[in-house]
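With one protein chain removed, the remaining protein chains of the complex are shown where they sit.
A and B are the chain letters, set down in written order, and residue numbers restart from 1 in every chain.
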Amino acid sequence: MTDNAIPNINTPGYDVPAEMQGQVAVTSMDRLLKLLDPAYNWGRRNSIWPMMFGLACCAIEMICTAASRYDLARFGMEVMRASPRQSDMMIVSGTVTKKMVPQIVRLYNQMPEPKYVIAMGACASGGGPFKEGYNVVSGIDRYVPVDVYIPGCPPTPQALLHGLMKLQEKIDSQSITRERWYDSDVPADAIPVPVLGPDLMDPRDFKKMKQLAKQGAKA
Amino acid sequence: MYGKGILTGMKVTMARFVTTYLDDLRMLGRRYYNPAGIEYRRSKDAKGIFTVQYPEEKLPMPEEFRFVPFLIYDVMPDGSHQDRCTSCGICAKVCPPQCIWIEQTTNPETGRPVPEPVEFFIDIDICMNCGYCAEYCPFDAIKMDHNYELASYDRHAYHIFNKERLSQPAEYYAGIRPANYSREEAIRREKEAKKAAAEAARAAKAAE
Partner (left out) sequence: MTEMTAERKLSALEERFPGKVSPDARPGYEGFTVAPKDLLEVATALRDELGYDYLSSVTAVDYPEENVFEVVYHFYKSTGGRALVLSAQTPRNKASLPSLTPLYPAADFQEREAWDLMGVKFEGHPDLRRILMWEGFDGFPLRKDWKEAYYEEEHKPFAARWPEGAVRRSEDLNAFSGNVAYSKEFMAQPDKYEEEAEPLLYAKLNEEAEKMGRNFETDFVTVNMGPQHPSTHGVFRMAVMLDGETIVALKPVMGYLHRNHEKIGERNTYLHNMPFTDRLDYLSSMSNNWGYALAVEKLMGNRVSVPERAEYIRVIMAELTRISNHLWAIGFLLNDLGAFFTPSLYAIEERELILDIFEATTGSRMMCNYFRFGGVARDFPEDSWNKLKDLVNERLPRRIDELDVYLTNNEIVGSRTTGVGVLTPEEAIAYGMAGPVLRASGVPYDVRRADPYGIYESFDFDVAVRYHGDCYDRYIIRMDELRQSLKILQQAVKRIPAGSVLDKNPYNVRVPAGESYGRVEGPKGELGFYIVSDGSANPHRYHVRAPSFINLTALEKMCVGQKVADVVVILGSIDIVLGEVDR
């Protein structure tokens, strides 16, 4: 630890007499926990287990990233798990279709927290070249929260690695004290699974639909 | 004998395993973190470790590599920027997923279009990196970029590139695509020379 480590954990607003500085600090549990963060995050960022989950063309580039030339193992991410229950990160690699959305949301709900989502490629971020299609969803972020977006069609393996490093940076900036999922009072919220009706339906939209129907009837 | 085929196969993996170390020793100090080493690892003689250690070392992008497009401006002798784009709209027409939006200006006095876009947008969440815009632009004003490190935390704010975000000086283009650049410049110079010659001829004729 560096020399100024002790003053660093001192809660601001408490004046420690000059002669005792460097030996004594007035602190709180909160600030102590923050010291843990770097070590804890270092561990987490270097052992992310991605879900073995590919949707379309981008998935091929994802597999290439895991293969020998780009070698995800250097980032501690080579343990691809086919089960969502064992994975920390979902790489949405490819076009998200309406028929597939319910499954993706279900997979996301099944992942244990903390969990991260990467939208790989134009399709997963915002619909991509097939956006206008009747069976294509304009970006997965309408259904599950996305942490990193990687543009490109397809992003090259190196672009994916860059995105993964961005995710690592994000993990570095997180803190045990702040993140929702370390708070035992906040329940892990499940995202309502969309329904395949005459078109794709998000249960969260039902209210709006009725409202619109009423307005339409009036008008 | 059952298992003979497996053993023969295992010899292959074993050979590869041993080669990895032998090759590292053979090329001690020359294999990693230098361009020649990367080139060796992607050549026909590559043996042993195949990995390119991104981000410490990066695969060099070939000249034709295409990612997201960018617009080119020329820096004029007086330091001002002159867009090459004339907002002719061809790129917006050939763009397969229709992700280019171009806003043309008209001269308020004459009411005629000004050959410069007021705004130029590309939605990179739709762009399929196909390269058509660059291929069919008659003014060499839009080209495909090599920068693939574009990952971001927020797409809503950053993923529709506007003219400012898209514009790059011509030197940048010359830097990433030297062969294309010099070929196009040669054609431009030739055209300009022809134009000047024609002009001179006309002037001479007028003088007569």
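A few points about this structure:
Just so it is clear, a contact is a pair of C-beta atoms (placed from the backbone, for glycine too) under 8 Å apart; a residue touches a chain by one contact, two chains touch by 3 or more.
Model, not experiment: these values are computed from the prediction.
In the complete complex, the residue from B:Tyr54, B:Phe121 or B:Tyr181 that touches the missing chain is B:Phe121.
Contact with the undisplayed chain is limited, among A:Val16, A:Leu35, A:Ile176 or A:Met201, to A:Met201. Mapped onto chain B, the footprint of the missing chain covers residues 2-6, 8-9, 11-13, 16, 42-46, 50, 62-66, 87, 89-90, 92-96, 98, 100-104, 113, 119-121, 123, 128-132, 135-136, 144, 160, 179.
Summarising the interface, chain A meets the missing chain with residues 52-57, 59-61, 63-64, 67-69, 82, 94-95, 97-100, 103, 107, 126-127, 129-138, 142, 153-154, 156, 195-202, 205-206, 208-210, 212-214, 216-217.
In the analysis below, only the chains that are shown with their structure count from here on.
Inter-chain spacing, taken between the CA centroids of chain A and chain B, is 30 Å. Interface residues of chain A, counted against chain B in their complex, comprise 68-71, 74, 119, 122, 125-132, 139, 141, 146-153, 155-156, 158-159, 161-163, 165-166, 170.
Taken together, the chain B residues at the contact with chain A in this complex read 50-55, 58-59, 67-68, 96-97, 123-129, 148-155, 159.
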